[in-house]
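The complex is shown incomplete by one protein chain, all other protein chains being positioned as in the whole.
Moving on, here comes chain A:
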């Protein structure tokens, strides 16, 4: 078992607290089958350093885990890590989480670049991301909350502001898929030719249908379930789908 990064400095009043979904991502990324896949997909040292992007970093626990354990997960330490989140407080806290976790490692250390505030992958240059990780807001809800602008972030009604930030972390709109669908739509543009994405889905997101849709994308895409947790009446509650060009 690889250690879980420390998030003791993170305020969970306004930032998603690591939960079953976060831990499923940690377990999946460090599983024997995924580490074998990643090491053979990005052979070291003959190929350029991979760029890993986590969308919606929250506390930063997943990005920090991947960066601190790059040698184990990717079979190499020359990997660069980048994160985004719509929640300005999460972006700041996550940067600290990743820096702390990487600093605890022996050299050579992976490169933590930055966490930026942004919507999904909108500020990332096309064709650069080699590994994309997303634990989205996946709970089906009536409406999709709007991101908070600078004015809303500076509001003195801190309790109200924080509950809006937390709502952004789980509320997924129709089928819980509105944000995930927007990310999936951009995947073929954002990922490099060797790019791989890990996306978490819950049962209400209809993961089998999602995978079928991805397999029907032009130019041959693969989608497989590579991690799951919480069996309920024979159904997995949460799954991690790996998406890549076949």
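By our rule, a residue touches a chain if its C-beta (ideal position, glycine included) is under 8 Å from a C-beta of that chain, and two chains touch if they have at least 3 such contacts; residues count from 1.
Keep this in mind: contacts and distances are computed from a predicted model.
Matching "[RNA-polymerase]-subunit kinase", "C/H/G cyclin", "SUMO-activating enzyme subunit" or "Multifunctional methyltransferase subunit trm112" against the UniProt entry of the left-out chain gives the name "Multifunctional methyltransferase subunit trm112". The residue from A:21, A:54, A:78 or A:178 that touches the chain not shown here is A:78.
Screening A:113, A:139, A:203 or A:226 against the full complex identifies A:113 as the residue touching the chain left out.
For the chain missing from the display, the contacting residue among A:36, A:123 or A:222 is A:123, taking the whole complex into account. Although one chain is not displayed, its contacts with chain A can still be listed: residues 45, 47-49, 51, 77-80, 82, 84, 86, 88, 91-92, 95, 107-111, 113-119, 122-126, 128, 146-147, 149.
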